[in-house]
Every structure is written in C-alpha cells, then in structure tokens.
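The chains shown are only part of the set, and none of them has been moved.
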C-alpha cells in the first residue's frame, strides 16, 4: 500500500499525506453509516480522515442521537427501517456509535460547523464533545479539503 | 489525453490555480445554502470556483425561485422550515440571493445544464441570466472538474 502511495508523490517529496475529507450534511442513518465506513476504511489503509458535520449531520452528534435519534425518515421508507436494522444485526454490522469510536481511535478527526449550531440553536453542551475535535467555520473545511486526495459531500 | 494531463501540472508550470467544482443537483434550501457557503469560502481563500446547476438545483435558478421558491420539502420537515428561517435571521445568516451575489462578485462561475433545461422544459427566459455564465453540457463540467482540487456533488 505504501508503495503505491509514495509512487503518487515522488521520492523527493517529504510525504504529502493522503487525506479524505467528508462533509456530512445528511442526518440519514444510511448516509452517516456510509460516511463512517468510508472514513474508517481510509484510516485503516493509512490515509488521514476529516469529517465536517453540518446541518442534519450535526444534529446526529447531539448526545444520544447517533443511534437512537431519528432514523432516515424518508429514504428508509422504501425498504422499512426495522428490516434494515434487523438485517444489519444479522449481518454483524456494527452501530454508528461503534463506528464513530473506531474512527476516533484510528485517528480520524470530527469537526462541527459552528454556523449550523447558530442556525439550529445547538449548544456545545448538547453535543458529543468526546467525539468533536473542533468547532469551526467553512475556512477550516476548505483548508482540509484543498489538501485532500478524496473529497465527498454526503 | 495524457498530454493534456501532464501539461496541466509540469514542474515548470506557473501556478496551476486551485479550484473547487460543485454540482448542485439538489433544490433543497439547506443544500444550496451549503453549496454557496463552500463556494464563497473557497473564493475568499483565493481559490477558483465553478458551480454546475442541474435538475432541482437548476429549478432554483428560475427567476424569483432562489429564496421564495419551494424550500426543502422533505428534509426541512425534521426541524420545521420556519424555525430554521427564524433562527437564520436571528443568527444574521444571509439569504441565498445575497450569497449568490457575493459568489458572483468574488469571481465564482455558475453553469446551467442544458439537458436539464430540455427535460424540465426550462427556457433561458425563465432563468437568472444575470447569475448564469454559460449554458452547457456534461463535457464542460468534466473539463472543470478534472482541473479541480476539490469536487463535490450536492
């Protein structure tokens, strides 16, 4: 893996670290699930990872909201959220809480959009301060994103 | 193609400009809001910015639709769109109109997907020609995106 890596940035470059930066705008269970799976996958493969939680995504970082909060109201209707949950259990798919913990342990960074906090009236006290690295504005995102190999808006 | 590639960033190239290219597919108020916040942030930090409006995103560029058009029908239900609007006012959050004006003044480019115009039966006369730079197809997007540091689909 590291070989392919260094091949991308030549021998004389002092290792520009590969990074993935994800904006998590959606609060849908399945989308946040995908975001963490991708983030954890990148980290496990030696990349850095940053996730910016905004709007409905940030709402999910309220205390107690990660797994027990409102599931994807809209999109889960198609398949039935309980069916999905049951199948996830059967398939040994872990909870969002576990995915988020793994993400932090692997060195992933979580940023909270402070403008969203103003708009939605969310205070730091309501948020998962154990998961959040920094409360910041769009400038922080741009700086992370411009140095990233992979950028996604979820 | 490879020639164009290497021509894009050879050792002797005088500054390949950093760019962000965003496809705005959604017509949701909150998503278009995020798109402009990101675009304006990138421009303010010296990057170039291109936004491609397609489908529901393009519908929002109809005259009079940017702020008064249909708000995010689906996703705003979760929080209540009026609550969001009131809080945005309280938090001194500007309107989409203002964000779009700032985006243009900062040098951001807005492209309209002509295929969407055909599909949705939208004419140029119905659109905000003051904001739109060009009416074009996917090839224009690909050319902008391949030269971009950050690419998003919103």
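Going by the order they are written in, the chains are A and B; count residues from 1 in each one.
Simple rule for what comes next: a contact is a pair of C-beta atoms (placed from the backbone, for glycine too) under 8 Å apart; a residue touches a chain by one contact, two chains touch by 3 or more.
Remember, predicted model here, so these are calculated numbers, not experimental data.
Within the whole complex of this structure, the shared sequence is present as 3 copies, and 2 of these are drawn in position.
Please note the rule applied: only the chains that are shown with their structure count from here on.
Averaging C-alpha coordinates per chain places the centre of subunit A 23 Å away from that of subunit B. On the side of subunit A, the complex with subunit B involves touching residues 23, 25, 27, 54-56, 59, 70, 73-74, 115, 118-121, 137-139, 141-143, 145-146, 148, 151-153. Against subunit A, the residues of subunit B that register as touching in their complex are 18, 20, 30-31, 34, 37-38, 40-42, 44-45, 47, 74-75, 77-79, 84, 87-88, 91, 93, 149-154.
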